[in-house]
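Below are the structure tokens for one structure; questions will follow.
Of the protein chains in this complex, all but one are displayed in their positions.
Let's look at subunit A:
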Amino acid sequence: MTGQSYAVSVPKGYRVGPWEIREPLASGAFATVYTARLAGGAQPDLPRQAALKFLPTGTRTPRQLRHLRELAEREVELLGRLRAPRLIRMYDTLTVDDPDHPELDGATVLVLEEAEGSLDVVLDRTPAPDSGPALLAQICEGLHQLHHAGWVHGDLKPANVLLMKDGTVRLADFNLAAEMEGTHAYAPAFATPDYTPPELLWSEMDERGTRIRPTADIWAFGVLAHVVLTGAFPLPGGSTEARADAATRYARGAEELRLSPQLPEAWREIVHDCLAPTHEDRSTRAAGTAALLRRVEEAAGTSPSARLPRLRPRKWRGPVLAAAVAAALLATATVTYALRDQDQAPAASAPASCEKPAMYEDETHGRGYTAGWNGTWDFVIKQGDGGSQVKEAQCLLKHRHGITQVGEVDGDFGPLTHAAVVTFQKRAGLDADGAVGPDTWRALRTAAKN
């Protein structure tokens, strides 16, 4: 053991699959991350260097077995199903098979994109760095991508924000992440109290864990923004317990929120809204990550049109197209406002289901059908993907557009789903590439029933 603080200790030079372990990078409550290099020849889908995250899930490991396995599964599932520009990329998962090292035998190993370091380390060295606003814009973007895909991070904090060589940001550590099931997700009963919203500090427990909602990440983002921009926590107190106590008093209305005077004016309202005391206030005032991202990018002074094209799928790249889309969105917004009142009642009384997709109104994209699984209009999914977006698309294909060849609605984008998408795209006069991107989503949601 190099030290007590390593969750898993792996000797230098140790081989796991094609990887040879180098130095430890970081260690957290559940796992230890090592750099590793590809031994032997180059492989087509693998980088030369990667970060290997070891979770001690072996059957002989004396430590907290059950929940570690669950935490490992959560991360593997999320990263296996979700790929987005601001989320750390997973190349592979391995299991250590080494009976001679009982401490390691059975450990789950995630092969991840290698980062330069974490935001935590940056803040240790330089509190309130100049790059803070730009970093926050990217973090918010990552959060948006995650929420958009129907997941809650559950543990957003500087240590879980990674910085890459090219200066971009990735969200990482999805051990506590949870996929939304209706209005809630179930997260394991762990938290980082300084980044936990007051309603979850002493929340009721189900046998499945804590019920959390996306606004938990919004609170964490508010705390993180305050920490990044001012170097101090937003709530007063010299210890985690004192600050957690201050958070509960604030949520009860017994104390006001006094943000640091060092917080730049442009950010004051954003942080204030993210730190709204209850879930309800937060969802009204911060109103989801799409709206939040726009405000954050404005405050950060990063021009969305100048920066975003790099990060979005190719279809969004051309500035001309982007302008056209913006104009189209404005146009739909006007129309939907006109339609809103007369149709709201029936929409509200008939909740959407997979079998009976219902009309709803998206703030940005206007009116369309949803099957209740996911509200995306532009998240690109294709064969090999999985998750709530896939389920949404499958439901719409099958029950809105009558394309039964999609097969079972299982959330896995397999060959049947691919074929169904191609059929639909041909019928709708779209590019029949089998991937569900912005155009296909729009058609799925708005095209007339066949």
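One rule holds for everything that comes next: a contact is a pair of C-beta atoms (placed from the backbone, for glycine too) under 8 Å apart; a residue touches a chain by one contact, two chains touch by 3 or more; residues count from 1.
Note that in this section contacts and distances are computed from a predicted model.
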item: UniProt protein name of the chain not shown, from "Cytochrome c oxidase subunit 1", "Electron transfer flavoprotein alpha subunit apoprotein", "FHA domain-containing protein" or "ABC transporter ATP-binding protein"; value: "FHA domain-containing protein"
item: Contacting the left-out chain in the complete assembly, out of A:T35, A:T95 or A:Q383; value: A:T95
item: Residue of A:T35, A:T192 or A:Q383 in touch with the missing chain, whole complex considered; value: A:T192
item: Missing-partner contacts on subunit A, residue numbers; value: 3-5, 27-30, 57-60, 62, 64-70, 72-73, 76, 93-95, 106, 108, 118, 120-121, 124, 155, 157-159, 175-176, 188-195, 198, 201-207, 209-210, 240-242, 245, 248-249, 251-252, 254-255
